[in-house]
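See structure below.
Up next, chain A:
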Amino acid sequence: MFEAVAFYLFAFLTIAMFFITVTTSQALYALTALAAGMIFISAFFFILGADFLGVIQIIVYTGAVMALYAFGMMFFDTTRKVKEKRGNRYIIVGLSTLTAVLIVVIFAAPMVSKNIVALYPVIEDAGNIQLVGVILFTKYLIPFEVAAIMLLVAMVAGIVLAGKKMDISLTLMSSEEIKKEENKKVLS
Partner candidate 1 sequence: MEIGLNHYLVLSTILFAIGLAGVIKRKNLLLLFFATEILLNSVNIAFAAISHYYGDLTGQMFAFFIIAIAASEVAVGLGLLIVWYKRHGNIDLETMKSMRG
Partner candidate 2 sequence: MLDHILSILIFFPAIAAVFGFMIQKDSIRAYGISVATIEFGLSLWLWFTFDGNVSGMQFMENLPLVPSFGVNYILGVDGISLFIIVLAAFFTMIGIASLTETPNEKNMIITILFLQMTMAGVFAALDAIVFYVFWELSLVPMLYIIGAWGGPLRIYASIKFFLYTFAGSLVMLVGMLFMAYFFYQATGTWSFALLDWYRLILPETLQLWLFAAFFIGFAIKVPMFPFHTWLPYAHGQAPTIGSVILAAILLKMGTYAFIRFSLPLFPDASAAFMVPIAVITIIMIIYTAMIAYAQKDVKQVVAYSSISHMGVIILGTFALNVEGITGSIFLMIAHGVVSGALFLLVGVIYDRRHTKLMSEFGGLAHIMPRYATIFGIMLMASVGMPLTINFVGEFLSLLGFYQQSHILTLLAGTAIIVGAIYMLSAYKKMFFGDVTKEENKNLPDINKRELVALIPLSVIAIWLGIYPKPILEPINNSVEAVVRLMHNKAQSELAKERIPNLVKERASVIKKTVIEEEVH
């Protein structure tokens, strides 16, 4: 019963949060809602017994990713309302719904026929983190290392890309200097 209550509660919260993220015209609201949604998702992981994944979710998304986004948003003018496409609303809704239905069908098909066999079965008396660790460092060692390298590369790339002309600070500059910089920007 507790599980059901928790599931419906968090499901409602997640959907609501993400709905806000997608629909709001204020970038700050969107960011906040996204961060909240991420945390609510980690709740599902905990419910499902994937403790490790839940922890990672909180650390990575609400910690690292959101921090990155927050930094990113500082670059842009977030006070303005975000312009939206003047697209056909029916197409958007139609395509999304169709996709959703199809995915459900695809996932449902093998479920009904019940022909899935566990490759790495969960051992009953071992903790989730322990199990994850064992598999991560045996079967998935190489992908894991590759992912590590990928993250490193992404980090370096992010710094290199964003860090160009980081030595200039707009807050410390006078308004004329900022004008000049802006002209330069336009010219370049």
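We adopt the following convention: contacts are C-beta pairs under 8 Å (C-beta built on N, C-alpha and C of every residue); 3 or more make two chains touch, one makes a residue touch a chain; residues count from 1.
Selection rule, in plain terms: all candidates are chains of the complex that A comes from, given by their letters.
Nothing here was measured: the structure is a model prediction, and the numbers come from that model.
Undergrad: Identify which of the numbered candidates 1 or 2 touches chain A in this complex.
TA: By the stated definition of touch, the match is candidate 1.
Undergrad: So in the complex, which bits of chain A are touching candidate 1?
TA: Listed in rising order, the residues of chain A that touch candidate 1 are 1, 3-4, 7, 11, 14-15, 18-19, 21-22, 27, 30-31, 34, 37-38, 41, 44-45, 48-50, 52-53, 56-57, 60-61, 64-65, 68-69, 71-73, 75-76, 82-85, 87, 91-93, 95-97, 99-101, 103-104, 107-108, 111, 116, 118-122, 131-132, 135-136, 140, 143, 147, 150-151, 153-155, 157-162, 164-165, 185-186, 188.
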